[in-house]
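Here the complex is missing a single protein chain, while all its other protein chains stay put.
Which chain is which? They are A, B and C, in the order written, and residues in each are numbered from 1.
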Amino acid sequence: MRATNMNEGDRPLASLPLRPPRAPHSVSGHSPATASAFLLPTRFGAGGLGGCYAPETLMQPLLDLEEAFRKAVEDPSFETELKSELRHFVGRPTPLTSAPRLAAKLGLKALFLKREDLTHTGAHKINNAMAQALLARRMGKTEIIAETGAGQHGVAAAAACARLGLSCTVYMGVVDMARQAPNVARMRLFGTQVVPVEAGQGTLKEAVNEALRAWAARCDKAHYILGSALGPHPFPTLVRTFQTVIGEEARAQVLEQTGALPDSVIACAGGGSNGLGLLVPFLGDALHRFAVEAGGHGSALGEHAARLDGGRMGVLHGCKTLLLQDQHGHTAETASISAGLDYPALGPELAALALDGQIEVLRASDDQALEAATWLCESEGILPALESSHALALLPELAKRGFATVLLGLSGRGDKDLATYQSKLGI
Amino acid sequence: MRATNMNEGDRPLASLPLRPPRAPHSVSGHSPATASAFLLPTRFGAGGLGGCYAPETLMQPLLDLEEAFRKAVEDPSFETELKSELRHFVGRPTPLTSAPRLAAKLGLKALFLKREDLTHTGAHKINNAMAQALLARRMGKTEIIAETGAGQHGVAAAAACARLGLSCTVYMGVVDMARQAPNVARMRLFGTQVVPVEAGQGTLKEAVNEALRAWAARCDKAHYILGSALGPHPFPTLVRTFQTVIGEEARAQVLEQTGALPDSVIACAGGGSNGLGLLVPFLGDALHRFAVEAGGHGSALGEHAARLDGGRMGVLHGCKTLLLQDQHGHTAETASISAGLDYPALGPELAALALDGQIEVLRASDDQALEAATWLCESEGILPALESSHALALLPELAKRGFATVLLGLSGRGDKDLATYQSKLGI
Amino acid sequence: MNPLLPFIMAGDPSLESLPRLLAEAKALGIEALEIGLPHSDPIADGPVLQAAAHRAIQRGATPLRVLETLAGLTESPDLILFTYLNPLLQIGADRLMELLRPTPVKALLVVDLPDSEEVEFEARLRSAGYPMIPLLSPTTDLERAKGLLERRPDPGPGHPFAQRFAYVVARLGVTGTGSATDLKPVGERVAALQTLSSRPLAVGFGLSDPAALGAVRAMGATPVIGSALVQALAAGEGFGSFLNPRLA
Partner (left out) sequence: MNPLLPFIMAGDPSLESLPRLLAEAKALGIEALEIGLPHSDPIADGPVLQAAAHRAIQRGATPLRVLETLAGLTESPDLILFTYLNPLLQIGADRLMELLRPTPVKALLVVDLPDSEEVEFEARLRSAGYPMIPLLSPTTDLERAKGLLERRPDPGPGHPFAQRFAYVVARLGVTGTGSATDLKPVGERVAALQTLSSRPLAVGFGLSDPAALGAVRAMGATPVIGSALVQALAAGEGFGSFLNPRLA
């Protein structure tokens, strides 16, 4: 057998497609440039989603953050730092795995999985968490605040902070703490303080509320690492920019492995960070893009987290977007078996792309997601996160619609969800 | 920021250093070539460890296995198949992570971690499991039998079987099933049947007993994927050959990252698969090689799994090696907080290298391993498997002895051990 | 100078008692009062106001019912509607103006609406007589403060305090009584702002004891009392008995 050279060091360097939002959905009439002190576009799409609806206390920190971000992405030393951590710590590039047995089972010609489950800490969240932690260090911040739903962003932030020597506090709803208990333990082992949030339904929305409050109190010393493509500008742009590495890699990999693009690309969407991360680099391509929301256990308000059909335009957590709300403008309760999708607002850029016809948004129910997880386990030996299972659940629908080659974003691994899988599937 | 190309497809191909054991420890006077029908060396080192002490029922299956192995490693199509699975499914090459904060804390100049925790399923075990599953498929076997201790090999075998469409049965001691419960759930999700083994102390040794018995009953249809570098020939050679990819990668990576070799290389050792996998490629180098056994909670027989000092030459599970046993030649009880190191025999090749002065074998206690895990968590944001924590625990000793640059094999991630960490560390 | 700007949460303790409370405030000589619209996600509020909003919502204090309750009240101080943006957006500018017209509301303080974000919405309300109160925080430097004060200008001495003042946040963080706020930095801030304009200033966040209120008055600014008052009302204390010792 020929001894060729298997050497991580020889891998081509990561490209960080750190660039402002694309023209088609970056400019908005809603936000006259004169009034905003931001230099990057703050709005997305024809509807002008996004913006920066923040209390005044957070405005200067957000301006500072945008400035630091703009400078960092122009600074080759930041690129070097980030690439090095992504490669040597996070484990990028992640593989693109062909899943022939599952494809055959579901009537697809080919299925490719972008394996964010193989990153350090087990989900795509670390791409953004590590990048923002490096940014925070450049800004001279010594403390990190983060929110978490599924716990994957919290674990990612905790890991990045331990690695860089930053202190870290993570806010997490008490319901999420119970259903994602392994991730609570992991954060604590990394030296992070996990603060239980009792308010409301004890899930991601309340955790964001509390993290925003904590940041307002500590914004002189602390950076807030928001975990999805939501919140006030510049967070959606920042998070999306740090996540498009997923789609940039995947696009090159599928071309390299098959010589062609797939006919469809699909990812689950909570706030939208992995969805945008995977889909944005395919925006110029002639293929179908899908994002899958949590259909929960019913179609009435409060029984799901499907914002496209169920939501109306509104403002929550600093941005304007599709929001599940009652007629008074109060945020509605949501329900999903997956903590990471259990959030009432679709990230503004993803919502804009959906409204502008660039991305089709579908939903998968709790039961569909659970069943889809077993397909991947049994056909390919990969245990998906409950979030990612929502994307898997739509594959039969894609096959029915005539799509044959699908690229799917496997945003995370299912270890955190074992207790749920066990109890719901009777394992 | 320059847009260089981050593309997994451009990574250099994996080298599979599939070669017979090295000359210095491959020939033995104990095993006249005339009597053995094997073509590869069956013995290791000056002491002639290893061999093939198998019941006659298993001899022909073992001969067939050696033949299939020899043919496979000469067959470019096997190399292609295996490399493709290692790259696209397993996630190789794994990173080599510099751990500057932990190095500083422990008084080392530099510390490098070979990140087997980032492989699919979370430990080095998948390298071997996938390779043997491919071999089994080539042999026309449709069933897989495996044993598991920590559950990592069982999960790896289960994943490989699901991926290739082979049916899989894993034997696991009842004590291990309790302490590594997440891995039991993972195997079951992959469609594997997990058979509880009640006998004896309910750990790895009994699981191997039962797997060998099951194989004897099904050896016409089933292949036995042994999970460590132990058992009758050709298993130790097979497993070690499929694991040296760890050290081959690590050696090239450390040279590439630093321009020099470290002054020491260290790994934990249960049966010895990750230890050999990491250390064998460094055998020709002028540096110090360490393997770390489980010191358990005491030095009396039954309180640890430290075979080098505590063991005598003996035969268990088909090979001659250092064995923890009583004066009657009965296998002794063992104890370790880490299921994967809780085994009474040191793999024969590793034992031979230890006796021949090529590898120094040390031990770390349960408490030392637990403490070392917290160092890595808090300083670098990486949660190690309890097994790997045993290697970490010796770093202060290495620093004390004057070693400055250490390469450490992080054999697996600690997610499976969360319950133990939580209860023992009071998290 | 207006000696006190109290804050109460509409609907807490109850919507029914609101008219009486407002009448009592007027009788006490309170010129202007901030009235909070209870919201599901009060990201700028501490535990006291979160809990008050939660209670109020539970008791049915929706934005519409609050505005209906205020409609037609004459025995009331000038009101500043303290709110988050989303409920207003859902009502819409046109309907909102209609709803506000019969009430004593004179201005809006929308916590999460920087002047850059809903320019048209804000302009329409302003021209209908409902200006947005500018907020200045410890993170707002003087340069930025100048812009904020310009873009949400003082309508001038002919207008009531409720429409003229700028709200100076005394400390980082959210509303709440918390530990005693160090008033030195905000004192300096107020002094600096006073060199920029003669606009009335209110200072809030963390004020409750008479000494702190007095210190703010000594700066030439109006102290805001919020969480402490809400807590007292929720505990059954009388509006007057709590406010009287704090009225200068």
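To be clear about the criterion, a contact is a pair of C-beta atoms (placed from the backbone, for glycine too) under 8 Å apart; a residue touches a chain by one contact, two chains touch by 3 or more.
None of the values given here were measured: they were computed from a predicted structure.
Shown chains touched by the hidden chain across the complete assembly: B. Touching the missing chain, out of B:41, B:202, B:314 or B:340, is residue B:314.
Taking the complete complex into account, B:59 is the one of B:40, B:59 or B:195 that touches the chain left out. When you scan B:51, B:296 or B:412 for touch with the missing chain, the hit is B:51. Remark: the omitted chain is touched by one listed residue; of B:104, B:178 or B:199 this is B:199. Where chain B meets the omitted chain, the residues involved are 30-32, 35-37, 51-61, 199-200, 205, 209, 212-213, 216-220, 312-318, 320, 323, 325, 327-331.
We adopt the following convention: only the chains that are shown with their structure count from here on.
Remark: the per-chain Cα centre closest to the mean position of all protein Cα atoms belongs to A.
Put simply, the C-alpha centre of chain A and that of chain B have 35 angstrom between them.
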